[in-house]
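Sharing a structure with you now.
Every protein chain of the complex appears in place save one, which is left out.
A and B label the chains in the order they appear, each numbered from 1.
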Amino acid sequence: MIINHPLLGPRDATEFSYLGDASLMHRPEWQSDDAENQFYEYQYLRDNKAGIHRELWYHEQGDRSWLVVTRNTLTHEISSVELASDVARREGRSR
Amino acid sequence: MFDYKLSPKSPLDGFVLEADGARLREINGFALISIAAPHQGEGALKSVLKNTLGIDLPKPGFSSRSETTPDITLMSVGHDQWFVRFLETEKSSVEWVADAVGNFAAITDQSDSWTQIELSGISARMSLECVLPVDTDPSVFPEGAVSRTVLEHLGVIVTRQPNAADGGGYCFLLLSPRSSAKSFLHALTGSPPFHF
Partner (left out) sequence: MTQKNRIGGGLIDQNRSVQFNFDGRLFEGYEGDTLASALLANDVKLVGRSFKYHRPRGIFSAGSEEPSALVTLREGAYSEPNARATVTEIYDGLSARSQNKFGSLNFDLMAINDLLSPLLTAGFYYKTFMWPAVFWEKVYEPIIRQAAGLGKLSGAEDPDRYNKGFLYCDLLVIGTGPSGLMAALTAARAGLRVIVADEDFRMGGRLNAERYEVGEMPAADWAAATLAEFMSMDNVRVMSRTTIFGAYDHGIYGALERVSDHVAEGSGDVRQIAWRIYTKRAILAAGSTERSIAFGNNDRPGVMMAGSVRAYVNRWGVAPGKRVAIFTNNDDGWQTAYDLQGQGVEVSAIVDSREQTTLLPPKGVRVVLGGRIVDTKGRLGLKKIILSDGQDVAADCLAVSGGWSPNVHLTCHQRGIPVWDDKIVGFVPGATLPMGMAVAGAANGVMTLNACLQSGLDAGNSVVEALGRTVSKSKTPKAQDEVSAASAFWYVNESKGRAWLDLQNDITAKDVKLSYQEGFRSVEHLKRYTTIGMATDQGKTSNILGLAVMAEISGKSIAETGTTIFRPPYTPVSIAALAGRSRGKDFRPARLTPSHNWAAEQGAVFVNTGAWRRAQWFPKEGETHWRQSVNREVLATRASVGICDVSTLGKIDIQGKDATDFINRVYANAFAKLAIGKTRYGLMLREDGLVMDDGTTARLSEHHYLMTTTTANAVSVFRHLEFCHQCLWPNLDVQLISATEQFAQIAVAGPNSRKLLEKIIDPEYDISNDAFAFMACGDITVCGGIKSRLFRISFSGELAYEIAVPTRYGDSLMRVLMDAGDEFDVTPYGTEALGVMRIEKGHAAGNELNGQTTALNLGLGKIVSRKKDCIGNILSLREEMVRNDGLRLVGFKPVDPAMSLNAGSHFIGVGAEAKTSNDQGWMSSVTYSPNLETSIGLGFIKSGDQRMGEKVRAVDLVNNKSVEVEITSPHFFDPEGGRLRV
């Protein structure tokens, strides 16, 4: 596969390592009332989609960027690639 | 007078190999200092580099060369990270860079972390075809281009340097982790035209 890196252009998937569902960026607040439950869901419950899937890839043998890749798991078509840090900031994550 | 003395050793003991139209040689004596921009500090780092070293912060995938001191190059190696490469002197390389960029970057010495190999000659591109997953066609990998990728399971940073002045063909600098330098060399020398 080829991942079109937002900074570096098309790169072979062999340069990357795969983590999984991009929801792993949504780490819950540790002091919330039902923190344990939230963390449980965050850690263990994921959608396993046949189709469009947002997922995290790490450019390990490259510029060390974490990327959010939107990929169709049926066709491997990749429709969007973003820097995870940009996505995280946009989603309101900060410090 | 000190009773004991430490002597440096290069990763590949000064390896050189020539074959039809290509030459591989280990390069020593160049410092590699990583500079990383602090959070939201890239703009400031950019101006300080321009002012002190006369060098532009290169775009991702490229390197730049100092206008005032051509021996200094700056290679983009990560989304917020660059390697400054220059000839080592008596002075500590880290301190030399620290003097130039001050508090505008995190500085880490990488001079001993990488083996530096130069591959040059008219057959250099053909040689890389057999190991390097990078399109080295001059139209897409011009002088100064940098790519960080994997070569036979080993990390590698490759950059295209100026062609040899005598029409000797392309010249590439390859950096790979020092501990696996011998495996890296094996990968390179197994390619045409060396077939070592």
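General observations
The rule is simple: contacts are C-beta pairs under 8 Å (C-beta built on N, C-alpha and C of every residue); 3 or more make two chains touch, one makes a residue touch a chain.
What you see is a predicted model, and the numbers here were worked out from it, not measured in a lab.
In the entire assembly, the chain absent from the figure touches the shown chains A, B.
Interface residues of subunit A with the unshown chain, by the touch rule above, are 1-2, 12-13, 17, 19, 24-25, 27, 30-31, 35-36, 39-40, 42-44, 56, 58, 60, 64-66, 75-78, 83-85, 88-89, 93-95. Counting the whole complex, the residues of subunit B in touch with the unshown chain are 2-10, 34, 36-39, 80-81, 92, 106, 108-114, 129-135, 137, 139-140, 152-154, 177-180, 182-184, 186-187, 190-192, 195.
Heads up, the rule we're going with is that only the chains that are shown with their structure count from here on.
Centroid to centroid, with C-alpha atoms defining each point, subunit A and subunit B lie 31 Å apart. Of all the residues in subunit A, the ones that touch subunit B in their complex are 7-9, 11-12, 14-15, 61-65, 83. Of all residues in subunit B, only 60-61, 76-79, 81, 133, 147-150, 155 touch subunit A in the complex they form.
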